[in-house]
Structures are given as C-alpha cells and as structure tokens.
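Only one protein chain is missing from this complex, and each of the others stays in its spot.
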C-alpha cells in the first residue's frame, strides 16, 4: 500500500525530466550532489553491500545452525539475541542481505529489461502495438501491487524465483511508460524526422537516443525501486510466499518473531535492517533526482 | 453540462473495457499457471482417487476447455454471481459481503484522517520550505515510506498492547461480546444502530490500532505529493497577486493556496484509497483483522480460484470507480476541465 503510491511518485517525478537534463555521466563529481545525506545514504548502501559480500567472514555464527539457547535476549555472546531455534539473529541478519540485495537488483533489472522492451516497441511501432501494450500496463496498474504479487506468487507456488517473477510482473509497466514517452519524444526530434524523410532507418537512431534520453528518469526510478523491491520481497516472505524456511530472509525473520511479542528482538532487528537500506535507497534516489533536475529543489526566482 | 456528461460517458466506457480486460487477465493468470486446484483443496488420499478427483473437477467445471470456463464465469458475474469459494463453501459474493465491510471500517477512517493530516502537514512543510519544520516533516514521511508495513504494525502492537496495554491484541471485538446484528457489516455502525453501546465502545477500541497504523502509512505516502503540490502553488504568480492584494494570511492560505493544491492531492488520494482497500493485507495479517486482505491472502494460499477472481475483480471495480469519481470530482473543483 505505501508501495504503490511511492511508485507513482517516482513516475511522476521522473517523467518531469526534460531532455537537456538527462545526460547523466560525467557531472556527478561536481555541484550539490555530495551533500551530507547523500554521503550517509551511499555509505549505508556500501556497508550493506560489503556485509553481503563478506557475510561468511563477518557473521559470528552459522545462520542456519542452532548455536545457543532458544530465544535469548541480546547479550554479549549474541548481540541481537537468538530465535526460537537458537539461531543467532545477528548472523541471520547479515546473511539476509545476501538474499535481499541481489534479489532486489534482479527484480529491478528484469523489470527494466521487460519494461524497456515493451516501452520501446510501443513507442516505435505506435498504433495498435502501443495501444495494446499501454492498456496492458494500465491493467496491471489497476491492481494494488501487493495483492497481484501475492496472487501470482501463490499461484506459481512459494519460492524465491516465483517471488521475483511476481514482483517483475507487477512493476514492469512503470518502466514501460517512462521508456515509451522517451521514445515518443525522440521520434519527434527534427533530425530523426529528417532522417526518416531521407529514408534512413530510424530504429538505430531511436535506440541510440532513447538510452541517454531515458537514463536519468530510469536511474532515479531504479534507485527508488530497489528499496521498494526489498520492501515487497520482505512482504511476500512475511506472508510465507518468499524463500522457503530455514532461509535467512528479513521478512520471514520478522514473521517468526511476530508469534510471540515478548521476544521483540527477533522481529525488531530485521525490520531495522530493511528500514535502513530502503531509506538509503530513497535518499539516494532523491539526491540523484535533485542533481539531475535542480528545479525540484530550488525555488524558482525571476 | 453536456461536456461533463460526455466526459463521464467516455470515462465509463474505458472503465468497462478495463474491467473486461481485468476478467480476462485474472482468469488467464489463475488458469494458465501450473498450480493445481484439486491438489490444493483435496487431501492426498482423495486426490489419488481418480473418481473423487474427476468429480471435484466436474463440480467446479475444471474439466471444460478454458474458454468455456471463462464464458461461463463472465456470464455469471454479469448476474452478480461470483461463484463459490472452494475454501469456505459459500458464494464468493457472500464472503465479500462479510470481509469487505471489515476492511472499509478501517480503510475509510484511515483515509479520511490521512488526507486531513497529510494536507495540514504538507502545507506547513511547503510554507516552511527548507526550514527545520519542513525537514522534520519530510524525514518522518521518509521513515514511514521506508518502513515495512507489517513491521510497523508489529512494533505498534508491541508498544501499545504488550507494553502499555492501551489497545487490544487485534481482532474486531472482545470475546465477551457477540457481533451486533448485521446491517452494514461494520461493527461500530451496526452496534450504534442496535443501540448496543458497550459493543460499540469495544468495537471502536479495536479500531484504534489498525486505523492508526494505516493512517500513518498513508500519511507518509501522501505527504510528498501534498508538499510538492503546495510548493508549486506557493510559487505561482496568482499567489503573488493575492499577497499584493494585502489579503490576510488566513484567506491566502485557505482560499488561494489550499484550493489550488488540493487538485493533485485528490488524484493521488483516489489511488491511495484503492490500494488501501486491498493493500491493508499486511496490517490485517498482523492484527488478525478479518478483512478483504486476509480473505485474499487465504484464497491465494489455498488456490481458491473463484475467490481469487472475486477479490481481484472487486478490487479492480473499486479502483476503476474511484478513478471515475476522482475525475468527476476533479472537473467539479476545476472549472477548466468541464469546459474543454
């Protein structure tokens, strides 16, 4: 539920880009991009990536083994306590990043790919193809993301792959719309029109121009969607539709702790893990947005 | 106003097309996927018996070609028959009649509260742009947007039930009470109608936590929009005109800024309400609130085809109707649209 509207924020904000603001490369090193919050959010993301990469060396215990008494509150031996099977919550938390981060990247990459192809086709062929593709996108967006994802994940059976598939199915239309509008604007550029009149193939020039043209909005959108994907994935596995137990997944860990409120540490820490990384992605997305489109931050003065 | 009617007619038509598409897609989705409804609903022993399995499939029409199943389904829903749930063995329409009011009872108050709070805070933030008040409000919204809804519900339950004991442990009523005679299906309303004020109070008490959580989540989703819409309005020349007219701040805020900023907020609120109605699933799950979200979840888990189709169709109808309503409201508030 919070998930759907934030997508729309991204779409509406991303689609506000003008062509001349879209070239991303090169200029990140200067100007207002490196503000304290941006640095902090990048720091958090890098930290989580490092934790994920070096989990086997960083985590104090094996995430799947019973390494202590059941349901011990946080202590010197187990900083975040143990769960109902005596597994170390901190170790599971660290290992959990190995699931959430790569899966979120996979979800966003696949959605971008599918949405990109559909959007490109819709914008390039126009007419019937465009109509069908965009009505299909409307159709998917007519459902609350979580309900549709839940139905898809349940129908295909609970597993990591199906959860990813479900989330790709519900999020490709957002990218398709951005890429499509970008194609349409490139199509109308004078040199493309001129080329068409001269009988030059337009597909090449469109593909060549669409990529830099939509890179800005797509980048902002992808960054924010990375956080969103982590949230949705956690939601699915909280409902038992994600990775199968005993996998250390943050949403599933929270579900485990929800059975007895007294064992607050079982649920608290995975939730904080999600909160920090999602917030970092949101902040980073905002920073990129501000950097690419300064009008969104500074008051217009005359 | 003929242009307005024409606009509504056009919207209605495209809404119908969209809904038809929804029936096709949901139907295909549930039928083409590899899940086996017989396996999910029969015991292993019954499933292994070919006769029982054939009987099960015949009973639910699973042995027919897919397009026959679809045409039959479409004909039925046009008559208001959404089929029978394999799980509850009751008509899906009847199930919806039971679960939907529970969700409405938390979603509508949450939406109303959220709009009021988000508009208030959003205007405040816009007027104090880039000052501490604004930063504080934006940070709170960011945290709300980044929080897993089910985790927020758990934390709230832990604090307000487990630690403080201010609210009940989920559910719609305490065990000592029977539900009031059903009129609307919303316990608070029904209890008030029946004059059972103790039940009313208890039902209201059970509403506090779910409504509070949904409100917080919706506010954080809305705030951003309200703030940026209001900032855009505050920058507009017509607001400068109002200031140059020497109008008191109160009139500028409520007549000039508020009215113009409300338009974009209205659109988003429509979308949010639709997603609230279905998307409360996570919060309903944590608070054992027997609403639409839980029904959808249970049907999805047990591959209850008819129920899934019923829920998705219902949500799509609600979504489409709300969008239609928003469009109409929009043209009432914005005189420029009706005239086009």
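Observations on the model:
The first chain written gets the first letter, and so on, giving A and B; residue counts start at 1 in each chain.
One rule holds in what follows: a residue touches a chain if its C-beta (ideal position, glycine included) is under 8 Å from a C-beta of that chain, and two chains touch if they have at least 3 such contacts.
By definition in this document, contacts and distances are computed from a predicted model.
Only one of "Xanthine dehydrogenase YagT iron-sulfur-binding subunit", "Na(+)/H(+) antiporter subunit C", "ABC transporter domain-containing protein" or "3-oxoacid CoA-transferase subunit B" fits the UniProt record of the hidden chain, and that name is "ABC transporter domain-containing protein".
Considering the full assembly, B:260 is the residue among B:82, B:260, B:300 or B:315 that touches the omitted chain.
Between the chain not shown and the residues B:10, B:59, B:72 or B:240, the one that touches is B:240.
Remark: the residues of chain B touching the chain excluded from display are 236-238, 240-248, 251, 255-256, 259-260, 263, 333-336, 339.
Everything that follows uses one rule, which is that only the chains that are shown with their structure count from here on.
Listed in rising order, the residues of chain A touching chain B in the complex are 1-6, 8-9, 135-136, 138-139, 142-148, 150-157, 227, 231, 234-235, 238-241, 251, 254-255, 257-258, 261-262, 264, 267-268, 270-271, 274-275, 278-279, 282-283, 296, 299-300.
Residues 17-18, 21-22, 25-26, 29-30, 33-35, 129, 142-151, 154-155, 157-158, 161-162, 214, 217-218, 220-222, 224-225, 228, 235, 268, 271-272, 274-282, 285-286, 293, 296-297, 300-301, 303, 308, 311-312, 315-316, 319-320 of chain B touch chain A in their complex.
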